[in-house]
Structures are given as structure tokens and as C-alpha cells.
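Below you will find the structure I want to go over with you.
Only a single protein chain was left out; the remaining protein chains are all shown in position.
Let's turn to chain A:
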Amino acid sequence: MELFHFALNNAGLLLSRTVEHIALVGVAVGIATLTGVPIGIAITKNERVAQSVLYLASIIVTIPSIALFGIMIPVLSLIGHGIGYVPAVIAVLLYSQLPIIRNTYTAINNVNPALREAARGIGMNPNQRLRLVEIPLAIPVIMAGVRTAVVLNIGVMAIAAYIGAGGLGTFISRGISQSDPRQLIVGAIAVSLLAIIVDYSLLYLQKRLTPKGMSREAAAT
């Protein structure tokens, strides 16, 4: 009950922090998608490069977020952005690469070889094959990668409050430092709810983006 009152009394703040949180993750994953998808497509051309890129992306994910922020502070201080918005976005950008690159790579690589051959055989050039056949068929899996990245990084972004990036993590960090369980719990619940809601919204988007003929095929099997 006390929690509920707290949340209600701070509804305005809660809302603005949520918007902040979404904006941070949105911008970061947005940029990550714009870089990760082309990288994922590009590495399908060369198996060895693909393995190295995926390996590198996996290593990045193993770095604890607190450590990553720590590393970035001295580096980004050089351009006057040691803490705050910029390192937070960069961290999320880096963490998003693995799910997005890996899913894109897998999806494009797994396009049915018969369709690939048909596309070549009727005279599509490599760009047309990508645009008309391979990417449309890969969309569901690529979108699943983006979803993973978003959900993963809603959690990571909560920690970015420690470097002053704002967002819902602020409730948690203040709750800890002020020994105020109300703030801590409200912040934690808000982060979880946000992750769940965003995941479902993106699932809906994924279904909308999936080519019609394929969603039927998926439904049939």
C-alpha cells in the first residue's frame, strides 16, 4: 500500500523517467540496428570474417556493464562526455550488436538454398536477391534479435543511472543510497514492466513486418 502511494505521489516523475529510459534504449538500439543488420548481412559473404565478428560481439557482451562504464569514463572524458547520456548509449549500442548481428547472419544464411538458386536462376543480381528475397524472408528472425537487444538493454540502462544517464535506474540507485526500499522496489518493478510491455509491442511489430505469405506458412506448420 505504501509502495502504491509512493508511486502515485511520484507519478509525474515516474512517467518522465520512463520516457527518458525508453528514449535512451530506443536511440541506442536504433543505431545498433542500423549498424548491426548491415554487418550481419555483410559477414554472410565470408565465413571466417563472420566467425571473428561474432566472437568479438560475444566478448563485448561478457563485459559487465559497470566495468564498461568505468572504462569509458576516462576515454570519453577527452571529449567532455565521461558520464551521462553518451556513454550510456554507447554501452547499449555495443551490447546490442551480438543479438542483432547474430540473428541477421543466421537468418540470411538460413534462407532456403532452393530459393536462393531460384532467385539466381531467374536473373536477379545480388542486390535484388537481398532486397526482394533474402531480407524479407529474414525479417522475423532479425526482428527477434532486435527484441532480445531491447529487453536485455532495458536492464542494462537501469545501471546507467550510476553514471548520471537518468532513466528508471535513478529510482533504484537513490533507493540504495538513501536506504529507501520504496524507491528501490518501485524502480525495479517499473523496469520489469517496461521490459515486458516493450517486448510484447515489438512482437506485434514483428508479426506486422513478417511477409504475409510467410506468416501463413508459419501458422500452418
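In this section, a residue touches a chain if its C-beta (ideal position, glycine included) is under 8 Å from a C-beta of that chain, and two chains touch if they have at least 3 such contacts; residues count from 1.
The definition used in the following text is that contacts and distances are computed from a predicted model.
**Q** The chain dropped from view, which UniProt name applies: "L-serine deaminase", "Aspartyl/glutamyl-tRNA(Asn/Gln) amidotransferase subunit B", "NADH-quinone oxidoreductase subunit H" or "Quaternary amine transport ATP-binding protein"?
**A** The chain we cannot see is, by its UniProt record, "Quaternary amine transport ATP-binding protein".
**Q** For the chain not shown, which residue from A:Leu34, A:Leu132 or A:Ile197 touches it across the whole complex?
**A** Once the missing chain is taken into account, the touching residue is A:Leu132.
**Q** Can you list, in ascending order, the chain A residues touching the missing chain?
**A** 112, 114-115, 117-125, 128, 132-133, 136-137, 211-214, 216-217, 220
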